[in-house]
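Here the complex is missing one protein chain, while the rest keep their positions.
Chain nomenclature is as follows: A, B and C, assigned in order of appearance, with residue numbering initiated at 1 for each chain independently.
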Amino acid sequence: MTERVYTKEEWIRGLEGLREDYTLFVPVKDGDFHAFMPMNGEKVPDFDFQNTRLSPKSVIYPRSERLFEYILGNADPEANILKESSKDFSPRAIVGIRPCDAQAFQIVRRNFDNPEYRDPWWVRHFESTTLVGLGCNEPCSTCFCTAVGGGPFHEDGLDALVFDLGERYLIKGLTDKGEAFLAKMNGGKPADEAVLKAAEDLTASASQKITSSPPTDPLKGKKINDLFNAPFWEEVAFGCLNCGTCTYLCPTCWCFDVQDEVLGKEGDRIRNWDSCMFPLFTLHGSGHNPRDKKVQRVRQRFMHKLKYYVDKYDNGVQCSGCGRCVRYCPVNIDIRDVCERMNNY
Amino acid sequence: MKGLLEHVGVEPGRLHFSWISSAEATKFVDVANTVAKEVKALGPARYFIKKRAEVA
Amino acid sequence: MLRYTEKIQETAKRLLQEKRVDAFIGYGKGSVPMMNQPLMVSDPDRVDRLYWDNFCGLNLCNYLTKRTDKVGIVANGCNSRNIVTHIIENQIKRDQLYIVGIPCEGMIDHRAVMRAVKQKEILDIQQNGKTFVVKGADFEETFEKEKFLQSNCAVCIHRNPVIYDELLGDLVEEQTGVSPYQDVEKVEAMDPEKKQGFFTRLISRCIRCYACRNACPLCYCPTCFVDESRPQWVGKSSDPTDTLTFHFLRAYHCAGRCTDCGACERVCPMGISMRQFTKKLNKDCQELFSWEAGLTLDQRPPLDVYRPDDYNDFIK
Partner (left out) sequence: MSDWEAKITTFLCNWCSYGAADLAGVSRFQYPPNFRIIRVPCSARVSPKFVLAAFRHGADGVWVSG
């Protein structure tokens, strides 16, 4: 396992040097918040951030993705055939991804890459991406990663992890992908004992800063039907606007909607993010909608995350505790509160 | 409608409304000429046209 | 502002106990600072969850549509105007409502506060009349409320509720001398190309979560045009033209009805200022029809009626 120390300037220079080998996605300050954007020499990476507004899921799973395309006509021999769109699967790296968001990819992976079903685009994007995490020195009060099996310096799901030690960064390679990334990166010195000790202390102190931790273990023992018919859903759902903020900001929401867009003699099949909060999500062709009430949709979101997923994959909840939905829900529906209610029911 | 379209940047000469009775063939021709002239003067539209989606 | 909390609780309790209303709609204190949760209480013993402060920027009229019971509701200036609009549009009947009016002094813009503390995490906010204290892990700062109003509140000229059954405080003085449409005028002065650039940039961050549409009390159609599929008017991808079409038509559907309550902007997770669209229409309604939405129950809105002296210049 490689462990190297960089000064902050060295680190940025090292990343610059990697731009030939990788498309680097780095946190960039964009107006009021941070977003992962490709490092292109113009935008300055800013690693002094709490977390990005939108999760980095869009790097692997874009909000709209062209899957197939066709053209009509007689002149072109390639015409009249529905072809898979060409995609860029060259190596990418998300640098500065928080451990919770990296863990989220593992959660989503169970859905997109399992023995029954394998999503070729998601898997190839995921495999070509190196996740270089940045531990959280100062977790937010809304974070609850420790409650869902993660932590501010959790290593699962990451290829390398960076510790921010004030003046310097310590970077640890964790997987082959991470080691390859480090091998290509210039600069840095091998880490000494003092630095490793500092990193350990940081990890311990950060975990203690996580204040909210709704237990998720009791969920497994509950009966689905009991929770489904619980009386509290009406109350939880009352304020809900049925907007897509929670699902679109969530790093573990994976639902999509495939749309055909036809324009004259050409057309595309596009996969877009969809949200279980929208009535259209479950609308049948017949006009029937099995989830046409707000309360049914809100229940679906929480039941899926906190119960169905738990039962199906037996691998914890479908939530990485990043706290985005808690912070940005316009009507303050708090998943921690809902989880408590489900626990106590 | 016209006000908001122009506000978001569609040129004023692109959208026209008129009121012509079925007996007013001459007015129809007049208005048709004006409309065509104004739109031609603006050249081809470039804005608000749905092209192939700009997606990944 | 905070003093209203107790009064709201008392009133709600009384109304529920006297069976004047079946349910009472208000705000509850949120689990994170600067966020409040819309709340419905039907048990008189649970009114202590009701709350009021400077961050009640959501519009509660959303929760009135299609109700058949009798409801009590708290309403400040803009919310009361939306209630009027609802009544005019037959979304609820006047005698179903018990409106508890709150003279409003403006809501605080949570984004402006975040900017002022450089996006550091806020753990607690104390509100004391004209100032408020923001506390974080390693800082504590005091700000003047006046400077942190939501942009729609800063130019609001209808702070007092226009319709109510009971008022919970003395009417406040309305602001005078504000010029609400300065930003609209700035855009109006641009040439078409600049305008295109302005609006393209404005909505470039939009993720199409439809929070603005759903937070808007005016948007109560059973099927929104973006959800229609036969024919499909708008694509669902992140294509800029589709996004622009959505914002354009959403705004257009609010013509002559928007009360500039600011809920759309408040809820946007990406901080898009979509009031730039609706404000232009408000300005046009003001100039062409001398109309502001939701001020009276006795007059039909301008796009609803024909008058021989209607503005006619756009027709050849």
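Note that in this section contacts are C-beta pairs under 8 Å (C-beta built on N, C-alpha and C of every residue); 3 or more make two chains touch, one makes a residue touch a chain.
Remember, predicted model here, so these are calculated numbers, not experimental data.
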Touched by the hidden chain, restricted to displayed chains: B, C
Touching residues (missing chain, whole complex) on chain C: 225, 231, 233, 241, 245, 248-249, 252
Where the missing chain touches chain B, by residue: 1, 5, 10, 13-29, 31-33, 35-36, 38-40, 42-45, 48-50
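In this text, only the chains that are shown with their structure count from here on.
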Between chain B and chain C, centroid-to-centroid distance (C-alpha), Å: 34
Sites on chain B at which at least two other chains make contact: 50-51, 53, 55
Per-residue overlap in chain A, given as positions that touch at least 2 other chains: 63-64, 261, 270
Contact set on chain A toward chain C in their complex: 30-33, 50, 53-54, 63-64, 138, 140-142, 238-239, 241-245, 247-249, 257, 259, 261, 270, 272, 275, 278-280, 326-334, 336-337
Residue numbers on chain C that touch chain A, as the complex places them: 30-32, 35-40, 58, 62-63, 111, 114-115, 119, 121, 123, 137, 205, 207-211, 213-215, 227, 235-239, 266-267, 269-271
Chain B - residues contacting chain A, complex: 50-53, 55-56
